[in-house]
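One protein chain is absent from this view; the other protein chains keep their places.
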């Protein structure tokens, strides 16, 4: 059977994070060459973050290869040190390698352009679409997977859905410290040019081990796991939750919302200019429609929209294309009551607050972060002690313990930069009083009483 | 005057290559914020190379910031150590800083999507357009530059055109070892994940010095310059001339050519689906038309074209989107006479050789490489000896000397992978004989006698 | 005056951490060339840690240059952005540069071989000796410093003693986040080959600023400071407190103690073989005696002692030279009562517990770590908010807060590896019962009830 044969010559892909991505199986190479995988080259990994960190323009394609590669290395390591033959209770079933690698490679295949925002407006769901791409007979991915066996696509999908019976395989792909997170932290750190995301992957890959209940880490690797958790925290604080990226995301959100409204008033313009988006503007799309989307398709529409007669649509399109983020200030619960006052001022100055302001908390972002209150069922990280017993990470590390319980959302009010005294130009001299008042409410980047 | 004032707070951009890009002048910040500069975020630096090196998806925007930053550092260093006040003969005029930095930042602003191929088909010229963007009153770039003085845009343009009177400024931006090349070698090496392009920038920035005839390097930095030259050679051999990238470039070339032909037969389809490309398909475009182009605009058209009724147009569009490069073999002058025989075989198997084969030499690529026979006027690299005399680099380094004279083009024949015995599938069993014959002409990747 | 002149050509030292160390002043170059500074090349920075991390064999010389370089960069940055001329209240007095750089370069000059252990046995004190070297007229360092002014040596010493009136200068050299710590964390991480110690120095050097009460950091750099604190914590946990290095340190301690005893019984042997150590064995040494010591002097004695007729002296000397560390287990207060039982077992097996066991807590090590209970006067890290007010770091960062209060000592019992069942050899079969009993008290590396 072709699909269980190894490639006669291993193929490699040069990768800045893992040096080389090694492909040993014909199946994996064929999956990489499907059009659904190649499409990920055209979707940025970090969405609007590249507007803040100009180096981070990498796509979901490289990340998918990276998650696959980490999984491959773990499977190889498990096979050598912890096979089921050696340890019938906690060992690793070497037959699971193929399914684990496929699930790793395909786990993000359902992503579309600027997923988080897009999904909010158009009711798409990238996880659901991932499952569809894997299981729908019309895709190349499915056709490749089916060569293994008719059930194989469903099995791969079940790993991503966390319903696959072997918890080791599920947790390799999806848990608090999985191949996905390990790759994106390192990759995003590399491309942004920051060092916060770096942790000792080599060491973690030496202390990881299978267990009958999933994936665990040897006690002597506790500090490496700790360091990974801190790196993750830092990446969220400094990169993923960056106010400028969120200021661009708000613009994108408002732009797509406005487009939907304009479409419903006058659809013909879009039939000429944004044909690939119509199924979504209409609210009625197929998998085939979805697979035609990518960042360029959206941006091409924005280029066209920037000359649309609707002033809000064209203004927002230009702000997005030319990187004019909304500005923001943080606020806490005590200051919340002043928000209406501020939005009134913004309205007075002349901005339609429906499109030019937003309240956003960092939890709105598409990145999961350990938040115990909301995710009771989250898999914990367990450490494996010399005598075979397990201890939960936050019990062994007060550093992790400290991060675990106390994360609070960073809530921000977004508004046009024209409201800031420092950016004031002639256009707004009429509203000098309102702008002064607005600025008296800002101190150290935070909303305060006047 | 605002434009000669420094920013009250220096602004920085995190950069993976230079750690930080520092902006000290309001002028530079305003230029970065123009829509023409922001557009460079949507144009990949390396075109089709990211199909070979998946990590290299970075845009021309980051590179432009990098060239600016290297120039800024050199200007700062020159000011501290070699100002005209200290050395009236060879010194650096500190007043040139602003113009040098602007030229550095803007030197690539005329680039469009996949410039090399695009220019060949549509008769555009990115250097000419760079000058237009700088000097045409309709652009934001021009409006920002004009605030310095009415002549300033022309002066900046003249640096890029190499007609500016001060050779130091010209050579900083454009010579055998300039800020442009230094940035792209380091940047492309970083993003591809290879190490060939790395050289010791810090050391070079310590041995560079102004001279009345241009830019020279202190003798004690000879090995660093040598290392830069070798790195450059390695990057060309291994990255820029990679056969797979060129195999994708050929497809792009044939695709755009076919589109032009199909357009002339039936333009209405394109008016619906590729409105932004029409001025180019027509052969009649304005600067405004050009500035609406980016990678996404092209790719969006390809997505639509992949369903066009013309089988060649749709097939080539799919090959490009889904990364199906033409394969290739190298050949030398003695083997040249066999090319018609091979193309005949390809035609027999069923491929229209006008669209599915190509002869390409590496010199066709848009990267200049030291080739003395063709570029007699190329500025040489001069080393500055302790006693003030100059010596040309290749006279001091036989390593450089060796590279200088002997580069020969890597000529390749490109053809569909279906012609390779190893890729043979059922579709082509009818032509088993032709394919066998074709493959008997290949040995060690080279064209040979049967 | 020579000493306030800059060097005509800046001198640089290639450095793996800072790329280049830049020397601009004749004074600094002359200090580096003194014999007291050159002696630091012969004293390892990390003492016994290189027995655990073989890459970390670097000397205190490179570290001293590194601390100087960080200080130089900060002084340069302060001069450009925060000079007293610009900000008379919180600004930096540019005249302080020279004294700050001298103190930075010389802060460790009093260190001797394996200082921590050596000081414990021979009652030396490296900080006191640092002051002596700077202020004693017999040293080359003093002679160089005195050329600035007769009071200059005392002033430099007072910075190190923290009595210098300008708190900015004092805190640059010695505070919770000073040039010393910043250099050693990065340097030790580089040489050990771990990544735990890396933090974003460039960013910290962009957010550091002078304040009338010392050195503070801008609020927008909070996460970089946080990351530095976490890195520091990780370096202590993983590198500086490593049980194997401490197991070697215990051997060194016992060896020097035994040598002192043997010397007092029979001094003549040492007069022949360890002439440079005699003043210390005697307990009566001069600064000149001290300056003749280095790692090699100690090790040369150990080579000779390994053939001494005293079996304990020669055995310990061999264990140190040939890297045979004592093993260890951790214990907490509840388990403490069992220690006598364990040492009895060790004694029974045949080891003199005075020389072959030790109780060591990580706080015994010569690295200061934030421990508020013991160091009430420790300078806090203050963050500078946009409106000019300060906020103490642990109030802004709960991550730091978590580390701050909860560090507890890692207490360990050290003993010969011959006591471990897994290392048991024929020599100890007589004591099989005792060794078994000893091992029943160990679980997961910790002392437990039998």
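Letters are used for the chains, namely A, B and C, taken in the order the chains are written, and counting of residues starts over at 1 for each.
Following the convention adopted for this analysis, a contact is a pair of C-beta atoms (placed from the backbone, for glycine too) under 8 Å apart; a residue touches a chain by one contact, two chains touch by 3 or more.
A quick note: this is a predicted structure, and the numbers were derived from the prediction, not measured.
Peer 1: Which of these touches the unseen chain: B:95, B:265, B:333 or B:387?
Peer 2: Of these options, the touching residue for the absent chain is B:387.
Peer 1: Of C:94, C:205, C:278 or C:299, which sits in contact with the chain we cannot see?
Peer 2: Of the candidates C:94, C:205, C:278 or C:299, C:299 is in touch with the missing chain.
Peer 1: Kindly state which of the options B:230, B:287 or B:359 is in contact with the chain not pictured.
Peer 2: For the chain that is not drawn, the touching residue is B:230.
Peer 1: Can you tell me which of B:6, B:354 or B:443 touches the chain that was removed from the display?
Peer 2: B:443
Peer 1: One chain isn't shown here. Among B:85, B:402 or B:421, which residue touches it?
Peer 2: B:402
Peer 1: Mind pulling the subunit B residues that touch the left-out chain?
Peer 2: 194-196, 198-200, 219, 223, 226-227, 230, 233-234, 237-238, 385-387, 398-399, 401-403, 406, 443-445
Peer 1: Considering the entire assembly, which residues of subunit A contact the chain that has been omitted?
Peer 2: 12, 19-20, 202, 206
Peer 1: To test your reading of the contact rule: which positions on subunit C touch the chain that is missing from view?
Peer 2: Those residues of subunit C that touch the unshown chain are 13-17, 19, 33-35, 38-39, 41-42, 50, 53-55, 57-59, 61-62, 65, 190-194, 272-273, 275-276, 292, 294-300, 303-304, 318, 321-323.
Simple rule for what comes next: only the chains that are shown with their structure count from here on.
Peer 1: Rounded to the nearest whole Å, what is the centre-to-centre distance of subunit B and subunit C, using the mean of the C-alpha atoms as each centre?
Peer 2: 51
Peer 1: Measuring centre to centre with CA averages, how many angstrom lie between subunit A and subunit C?
Peer 2: 43
Peer 1: Averaged over CA atoms, how far is the centre of subunit A from the centre of subunit B? Could you give it in whole Å?
Peer 2: Taking the mean C-alpha position of each chain, the two centres sit 31 Å apart.
Peer 1: Do you know which subunit B residues sit against two or more other chains?
Peer 2: 19, in rising order.
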